[in-house]
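What you see is the complex with one protein chain gone and the rest in place.
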């Protein structure tokens, strides 16, 4: 109980201080682009808690969920292939590095050609960003499998899918989780970017619309919503991670009680 | 935040160093031409042009004093001013040709499209470079004029460069493109169904040069000189289309054979106040503005 | 059945070249129990890895039942010296023991029985649901042993498998291994640094020199097949044999130092 | 000087609650050499970690020279049971030994000498530039010992430090440790599962019961201070003492099983 209280305390202390600083520092602001926090807070409910929640936020989150999921699966699958096979790695690495460095505004026209301007394209934009942290970390994780464990699997003839799961994926899982964590916030960013193109609704679209329409308090409220979304998703992520990586945290922190 | 620290105090005998934010499109040809012709030098203005892809960066840069002047479409300026942003138009930018079917921008469909008039767009999807702005407002007016219900048209945001491909592959039913993309669509066999800028208002002022209220208060003389130089540049451009085409080739990468075919906007020296007022009404009707704009406060 | 012929192994990497195995040739008959002793760093683990098909020799061959060993052969189990690292930290103890059986397609009921028996035999009946990193060093080592036993291999290679357990447990495990060996008729290669243990357990003790290792002596242990901790270790022949091994090892070590 | 008082330690996490240390109270005088023996999994490592200030006891206290131990005290060194994991794989052998000395601000020349001496003493004079993962298990363990010796700690805690080396090397290391202990007058707590070793090395042997562990017996070893492998182990008093320890351990283990 006191543990939960302490956690909440830790989670809230700094934000409360920062919000207070922001609130008072911006209180008398006449700067168009840095409106008083009180105004941002005042427009928040009208901006987001109306129909926008269903019309803009939900579709965005759905696309984010799908894109993130696809990126996870693809990143892990590709990462396993590349991490465990040196020829595959040698052939694909420069190409992937090439693709990785292409900025979304240039990538989007191509995506439009192959995937149209609908949700598929936006999901692909999200995938195109979330993929890399997962992929790179998976490759590293696969390559760092403990050689003694690998030998154990070889001698006991643990092979095929069982080997992939019980040896490769599980031992790479801390790295995969690192990548997944990284990808989560990249995903939110790309959710916004994807809605810069061919959109007429969505959270990112709304934020950009506010920006272009010079409705700066509303834009700020959108930025805050994005941040809150990040916090919420990270809490969910931590819950999942706690289950998936229980063994890892146990083995890393176990006897550390000082 | 940064007030006037961007504008250099005019030292006696020294030209004013001025930065102007522009978009690398043909609409801004007059300022390039004016610089070349020395219209700004004559007035002790030394201009640096900064190119940005869209208006996103120009308005804040001007308001904060990082740029002294900027180029923006009229609706953005109307919205900005009605939202309380201290901007002020100092010069006309460019206008539609005013000739239906022969403008520098058009609402276009594919060759084999069943869509004949803007009214047929009901229930269809139209690409616009940005939403809630001059393009969709003008297109809605075309729909209205053709007897359709503009609320039944779906708009989707798509940058101009991506529109021809989206149209060709059937992703959207119609596009609203400016030059040189009008030529690109035509080259694919596309067809114009309306000249929306012409439909919106006669001789519509599409874009303008603006500055901040701050600069206007601090250095009214500079603003006046800029306005004069611009007026001269605009007139010159309007009467020398071939030089406009040549100068476009210098700051864009439009292919020479396309440049020849481009339909140029017109460059009257004065803002068409009436057209701006009409535009402001349309913007209000379409919900772009939350309250009626004070056109006089915005325009010089 | 397990034949090591002119085995030679050189490690060469990152500015360090070590000739671990000089030239080894010996044979282990099917169903026999052979112990290997030798000074620390002489190449015992290297030898075991070569026999298991985990390490390619620099030259020479290892053959199992006539077939050259190029990868881990079927029905072979290894208890690694790095017992801690050979357990899957993400699997509970019982699942660690169970995994090879699942891979071998053993039926669920049988598996449960084998796992339970093996863990019981090494004294870990109540640690089924613990994770390896929740166990003491000796307990981890016993899990590795349980895993090998439950697997019922034809050939079992053990690399200092009792290094981390106390004397009493070690005695129990020694008897367990002999019992298992006799029950299943498996072939056993047992690396140890405990001379008494080697003599007590094996039918033969192969003594290795310091690295680059060679066979210093291959000593048959002519103690009766029925062995138990009290009588066997009390047997004067036992003392004699262990003295012989001790002397040999010391000699090998001194030689190793001078060359 | 090292006082353990009513120490009690419960591990509680991930669905497993283990009362590792039941109730331990004993004292180790400054400059003395105390051995600890006990069955596998009884809590020896846990005890050592508490003494080193690495693990907070559930209740009870550890004090060193009168000061309660809440974190690793100065001048204390530990040789961990997981010797492999306690070496830094990114540092060469000599640098692994050198690191604590650098941290202590020892002058470069002195450090070089200490490192060279320590590595020579454990028989690794020619492995300076190797990485730990290029070494055999026994060699790694000896690096860990060398590191502790070179550090010249006031208090040295060793957790089964000779588990991975052969009999001959072990004997050498035993003598080395006794030699170092006498030379520097350090306080030594030595966990081992080898009864002979405990009796041979220590001035006292503390025998622990199975977990939750308690002190089963605290036996003073009244062998002469000058010890050597041949005469001491041949001493009838040695046999007597080791018999005593053996019996006690067996009793403790049986008790542990029934309770």
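Here the chain labels run A, B, C and D in written order, and each chain numbers its own residues starting at 1.
In this text, a contact is a pair of C-beta atoms (placed from the backbone, for glycine too) under 8 Å apart; a residue touches a chain by one contact, two chains touch by 3 or more.
Keep in mind that, in the parts below, contacts and distances are computed from a predicted model.
Undergrad: What protein name does the UniProt record of the undisplayed chain give, "ATP-binding cassette domain-containing protein", "Iron-sulfur cluster assembly scaffold protein IscU", "ABC transporter permease" or "Heterodisulfide reductase subunit A"?
TA: Options "ATP-binding cassette domain-containing protein", "Iron-sulfur cluster assembly scaffold protein IscU", "ABC transporter permease" or "Heterodisulfide reductase subunit A" narrow down to "ABC transporter permease" for the missing chain.
Undergrad: So one chain is hidden, and I want to know which residue out of A:73, A:90 or A:239 touches that hidden chain in the complete assembly.
TA: The one listed residue touching the chain not shown is A:90.
Undergrad: Of the listed residues D:151, D:181 or D:200, which contacts the missing chain in the full complex?
TA: Candidates D:151, D:181 or D:200; residue touching the omitted chain: D:151.
Undergrad: In terms of residues, what is the contact footprint of the unshown chain on chain B?
TA: Chain B touches the chain not shown through residues 1-2, 6, 21, 23-25, 50-54, 56-61, 63-64, 66-67, 159-161, 164-165, 168-169, 180-181, 183-184, 187-188, 251-255, 258.
Undergrad: Which positions on chain D touch the chain that was left off?
TA: 49, 52-54, 71-72, 74-78, 80, 82, 85-86, 88-91, 99-100, 102-104, 131, 133-134, 147, 151
Undergrad: On chain A, what residues meet the omitted chain?
TA: 7, 10-15, 18, 31, 33-34, 87, 90-95, 97-106, 109-110, 113-114, 132-133, 136-137, 140, 143-147, 174-175, 177-178, 181-182, 184-185, 188-189, 192-193, 196, 204, 207-208, 211, 216, 219, 222-223, 226-231, 233-234, 251-256
The rule is simple: only the chains that are shown with their structure count from here on.
Undergrad: As a quick test, compute the distance in whole Å between the mean CA positions of chain A and chain C.
TA: 48
Undergrad: With centres defined as the mean C-alpha position, give me the chain B-chain D separation in Å.
TA: Computed value for the inter-centroid distance: 82 Å.
Undergrad: Where in chain A do residues touch two or more of the other chains?
TA: 250, 254
Undergrad: For chain C, jot down the residues that touch at least 2 other chains.
TA: In chain C, residues 82, 85, 131, 134 touch at least two other chains, as defined above.
Undergrad: Could you please specify the touching residues of chain C with respect to chain A in the complex?
TA: 49, 52-54, 71-72, 74, 76-78, 80, 82, 85-86, 88-91, 99-100, 102-104, 131, 133-134, 147, 151
Undergrad: For the complex, which residues does chain B have touching chain A?
TA: Listed in rising order, the residues are 1, 55-56, 59-60, 63-64, 76, 79-80, 83-86, 127, 130-133, 154-159, 161-162, 165-166, 169, 171-172, 288.
Undergrad: Using the touch rule from the top, collect the residues of chain D that touch chain A in their complex.
TA: 13-14, 49, 53-56, 70-71
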